[in-house]
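Take a look at the following structure, please.
Only one protein chain is missing; all other protein chains are in place.
Note that the chains take the letters A, B, C, D, E, F and G in the order they are written out, and that residue 1 is the start of every chain.
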Amino acid sequence: VGIAMGSDSDLPVMAVASETLDRFGIAHETRIVSAHRTPAHMTDYARAASSRGLRAIIAGAGGSAHLPGMLASETHLPVVGVAIGSDTANAVGSQIQMPGGKPLAFMGSGTAGAMNAALFVVRILALSDPDLAQACVRFDERLADEVLAKDDELRSLGARRYLDAK
Amino acid sequence: VGIAMGSDSDLPVMAVASETLDRFGIAHETRIVSAHRTPAHMTDYARAASSRGLRAIIAGAGGSAHLPGMLASETHLPVVGVAIGSDTANAVGSQIQMPGGKPLAFMGSGTAGAMNAALFVVRILALSDPDLAQACVRFDERLADEVLAKDDELRSLGARRYLDAK
Amino acid sequence: VGIAMGSDSDLPVMAVASETLDRFGIAHETRIVSAHRTPAHMTDYARAASSRGLRAIIAGAGGSAHLPGMLASETHLPVVGVAIGSDTANAVGSQIQMPGGKPLAFMGSGTAGAMNAALFVVRILALSDPDLAQACVRFDERLADEVLAKDDELRSLGARRYLDAK
Amino acid sequence: VGIAMGSDSDLPVMAVASETLDRFGIAHETRIVSAHRTPAHMTDYARAASSRGLRAIIAGAGGSAHLPGMLASETHLPVVGVAIGSDTANAVGSQIQMPGGKPLAFMGSGTAGAMNAALFVVRILALSDPDLAQACVRFDERLADEVLAKDDELRSLGARRYLDAK
Amino acid sequence: VGIAMGSDSDLPVMAVASETLDRFGIAHETRIVSAHRTPAHMTDYARAASSRGLRAIIAGAGGSAHLPGMLASETHLPVVGVAIGSDTANAVGSQIQMPGGKPLAFMGSGTAGAMNAALFVVRILALSDPDLAQACVRFDERLADEVLAKDDELRSLGARRYLDAK
Amino acid sequence: VGIAMGSDSDLPVMAVASETLDRFGIAHETRIVSAHRTPAHMTDYARAASSRGLRAIIAGAGGSAHLPGMLASETHLPVVGVAIGSDTANAVGSQIQMPGGKPLAFMGSGTAGAMNAALFVVRILALSDPDLAQACVRFDERLADEVLAKDDELRSLGARRYLDAK
Amino acid sequence: VGIAMGSDSDLPVMAVASETLDRFGIAHETRIVSAHRTPAHMTDYARAASSRGLRAIIAGAGGSAHLPGMLASETHLPVVGVAIGSDTANAVGSQIQMPGGKPLAFMGSGTAGAMNAALFVVRILALSDPDLAQACVRFDERLADEVLAKDDELRSLGARRYLDAK
Partner (left out) sequence: VGIAMGSDSDLPVMAVASETLDRFGIAHETRIVSAHRTPAHMTDYARAASSRGLRAIIAGAGGSAHLPGMLASETHLPVVGVAIGSDTANAVGSQIQMPGGKPLAFMGSGTAGAMNAALFVVRILALSDPDLAQACVRFDERLADEVLAKDDELRSLGARRYLDAK
């Protein structure tokens, strides 16, 4: 799996995708590939991705955010996009209206989007890896258990004492 | 592959996803599954999807558009969402901010979104099917050839005569 | 009355609903019920709500905010929604365009929304409880009296001295 | 139940609320009450609503849409708002940020909003009317049955033949 | 001139309107009049405004912001509205789409809006007061002179030294 | 009173302002003054307005909509702005955030905005014309009477028969 | 000058840019160059543009609209962007937040944007062509004369008769 971003200022967000892939034991690389500043580098990266053995690309970008869509145009691998920045409105807009023929999977903004981009790739890889599929099930069970435990605690403490206990 | 939508009024858009999968020879079912009107049916559908042999679910919805996100919460298969309707602002908003842990791949609105949702699933399936990967390459080449042919024609005719020739 | 929220990070806002119900002496429970992380728990909660004796559900959620709408789909009790978070645009969008047939009462965002959600439930319960109806009247009179007292003070002090006195 | 609207141009939408109440056999009146053109009439209407025996008010308005919020300020009955018009952005904005203390239940826009406003009032009245509660259950079962029947038909016909059959 | 606002939390902004009127020597009162919390008080205030000798009303409000529009509906004086708060989108929306027949002059948001509301009232009063008209001219000349002086300074210092000099 | 617009394509909307002034017997001129295409003409118009005897200017514009704000910068008369066009978002944005010191009264969009712009000017002129003030009262009474008559009719006919009678 | 667009569906809008350049006698080519469907073609086009003798590129695109920004990244010529389509919000967003270092001049949407893109290029070329500069002056004088003639006509006819005469 390749994790690509337009600038190292995007790294605090995209590192969450890297950590999530680590959690599932999935090998990946983390790269800076700017659609605007290094268009030739981006093209080379996208075209070689499949033959280099990548199975998917997670791309994060802010501002005009052309990187995810341009990668999706230059490779046949699944490309998953994440919007980054303090004001992500334009970065979302650039990713949710690709022309028919060039699919880009938009995953959301910020760290939740980066985590989900990684989890979505895990779901893709799990289609041909039963162990990974089991890991997905366990991951979701753990998420649910955490919520249920908090529900029990809140139910018994009530809102005020629960908040005070934090 | 399952194609699910909240209402048969969504079918003119979602049929494009079905036709696109047909074009690549991918078996699929087309279903009406309403998150709000048939929540139990939706839950059953999502939970059985993997054991029934589905590899991915494409979900289209308009208005508050909870179907794609709820399906993504109830299965470990990749779920791809499409926004439908004359005013898709809320349907987009419901699909692009899933909580960390439950990934939903948003693909865009209307028929371009439906086509791309199908193509994205093709890209996923092509990861383990070299023939499908070749078909993806040919599909993109055909897209490019069409553009190049039109570019040649426009270049030689000029804007006015090209428009008149239509 | 049930107060449900998707995550304990929503509790500082939703606790205002709990405090408001307390103020009117209305028994209630405060619960964490995630539509995405614990969909089965959510379904169980919604379906049992009426037989457990709840008369209404107040639901708060941020992000894609499917909880209020999904609860409204699984119960016949009145469900009242609140949007939470630093950017509530998507959380509002998810709650204000439910399909015909499944009503969700959207109450606003943040602590004002949470307070009003509780007050709205009080108004519902007051339809069959004359004492509660009287309490509503007194609550509004107190609100009005506070405004009138401040108006008197501002009128006599003028803007500058009123601000300095704070 | 009172159904109030700011202008008779809102009636094609608000008539859906009236028809929905008829369907459940709930007595109601349909009124034109303009917050801006007849403020005194509006005040009289809101203040007398409870003593005239109304149990809830459904209010529809377009443009700046002050009617629902002003009614909610002048009565202790539950007030449910609907946004009307070709461009409802401002009409929604006027209804989803009431100050803490004065709850207004926003139900959505257009005919789906009007239908849901009526259904929400039915849910309120059903709290003290078991027959009405049963009618709500049957209404939802019918909604679900319609979806399930269409799902069966679509499943067996496929997208193309289903569309052709329409 | 009356300056009305919905809450004393609006006063830091609306005090700018008061100070601006002071600067032109125009008598005025500053009032808290809540459309939602004290609707009867608001109605009384609006109806008596003309006979009490007010020539115009400046009204500021946040959130759903019904005060300016409701005042404009209950008096024949010119009413000028200001949007207040950290997020003024809804407060603007409530003020810029009044129905035909009930004019409300929207002036903008925050302290610039409050200052301009006062200046606009000054322009109205200046129509029948030549001294006030002269004061308007001098006010604008001073504004222009300040800009011209800064332009001279910036022109001679250049951007960097001008910024350092601050 | 001057009614100025940027293009004669704005005239169908702005003619409503002219007709409204006619209704109150107020002399006015209707002019095409483009901020962008005839900036010198606009400047001349604004600067001479007061000495030519105008008491107020109503300005309508679409698109980037600089005309109302520029007129407000070049004269001390009250200037009232109207947004025109099929998509007025930018035309509104250009008019609701004037800098402190240069007030522009924004009145809304389309024909309702144009009518209200004229009515607002009538309210200004009525401050020094008791007959005009009486005409304002009568105008509002007629508006209210129309609503009350429709309310009576709707109340007696019910929604369905009222709609059928149209 | 090169005029590039992503699809021949953009041609009815972009033909206006071509006609405007024709009007000033400026040689140009009109091309279809898709950032997403023909990325290699786009790269070749951008890189060769300067050596082929182009002095500027006008690029129009709808949807995610990456073409203008990607061209601006691959050439040192001035690139001017136009947003096209029935809903241009995303196409605007993609063009107005380029990263520092890669300038793209956004010109607006639809035919007005296409005309202005051409006129802006004319202004650039006029910097080194006095005849063209004169043509710009005459073009603006004609624009102004048309407005002034209409103003005279409207002024003498009045709004109603002017409209009737159309």
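Just so it is clear, contacts are C-beta pairs under 8 Å (C-beta built on N, C-alpha and C of every residue); 3 or more make two chains touch, one makes a residue touch a chain.
The model shown is predicted, which means the values in this text are computed figures rather than measured ones.
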- Of the residues listed, F:2, F:60 or F:101, which one is in contact with the missing chain? F:101
- Among G:14, G:117 or G:154, which residue is in touch with the absent chain? G:117
- Query: Given the full complex, what residues of chain G touch the hidden partner chain?
  - Reply: 55-56, 76-78, 80, 92, 96-109, 111-112, 115-117, 119-120, 123-124, 126-128, 133, 136-137, 139-140, 143
- What is the set of chain E residues that contact the non-displayed chain in the whole complex? 112, 140, 143-144, 146-148, 150-151, 154-155, 158-160, 162-163
- Query: Hey, which chain F residues sit against the chain that's not shown?
  - Reply: 6-7, 34-37, 39-40, 43, 63-66, 69-70, 72-74, 89-91, 93-99, 101-102
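Note that only the chains that are shown with their structure count from here on.
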- Task: Among the listed pairs B-C, A-C or D-E, choose the one whose interface is a repeat of D-F, with over half of the contact pairs the same by residue number.
- Result: A-C
- Taking each chain's mean CA coordinate, chain A and chain E are separated, in whole Å, by 47
- Item | Gap in Å, rounded to a whole number, between the CA centres of chain G and chain A | 37
- Query: In chain G, what residues contact two or more other chains?
  - Reply: 7, 34, 37, 40, 63
